[in-house]
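With one protein chain held back, the other chains of the complex are shown just where they sit.
Moving on, here comes chain A:
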């Protein structure tokens, strides 16, 4: 991993919404740096504002106070150096697989022959050659997710933001996709910010895990370095002793936050 100026920096980021006549603080005073080329996972109990942080880095959501710097420059508007892989299906249903993958390049004004070639290349990398002319509703969930990966990656983003991208997939497909993601990440050297509620996934993929405290007004509770050796074989890594230790360490803290989140919700429920 390269050491130097962090690629992504969050400086005391606070995001508050107005919900009716009440002020709802989603996250408060979040400070976070992500080094170039690192794979960083964000975990935390439900409703802790993980996705909010991702949206702020994407530039889709402006922080109420604080700021984001990308490569030292303050972020204003959409983060043009980032690609975003959402939890939901985001393929355009009226476009074919190939047209969907071409979209980012088309928007950037790349000419037709060039963008088709690159899109085909990415489709073969995610194992979808031969499905160019299918429409998304004809594909399985895993295939749609692969197409989405190709759609985002073909634009060559420096930063890849992922919001529980595999949570809707079944366990086997999910593990395959995680493996493929690691391979792609190793090849491309992209910086990844990965939101997940699955600790297993976080430990096996990341260089670093960031734990968020229970919401509302959640913030970075703790950070853990994951010193498992790379390259990693995801099919075996879960049985390694160090994996178990790391998992235990994060889980003991995460459990406390989860209990807190539950407690608060119960109090609100009874009150």
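The working rule: contacts are C-beta pairs under 8 Å (C-beta built on N, C-alpha and C of every residue); 3 or more make two chains touch, one makes a residue touch a chain; residues count from 1.
By definition in this document, contacts and distances are computed from a predicted model.
UniProt records the chain missing from this view under the protein name "ABC transporter permease", selected from "Iron-sulfur cluster-binding protein", "Cytochrome P450", "ABC transporter permease" or "Aromatic ring-hydroxylating dioxygenase subunit alpha". Set against the missing chain, the residues A:38, A:58 or A:234 yield one that touches it, A:58. From the set A:13, A:26, A:155 or A:195, the residue in touch with the chain omitted from the display is A:155, counting the whole complex. The omitted chain makes contact with just one of the residues A:143, A:181, A:246 or A:261: A:143. When the missing chain is restored to the complex, the residue among A:20, A:72 or A:93 that touches it is A:93. Considering the complete assembly, chain A touches the hidden chain via residues 58, 60, 78, 80, 82-84, 86, 88, 90, 92-95, 103-104, 107-108, 127, 135-140, 142-143, 151-152, 155.
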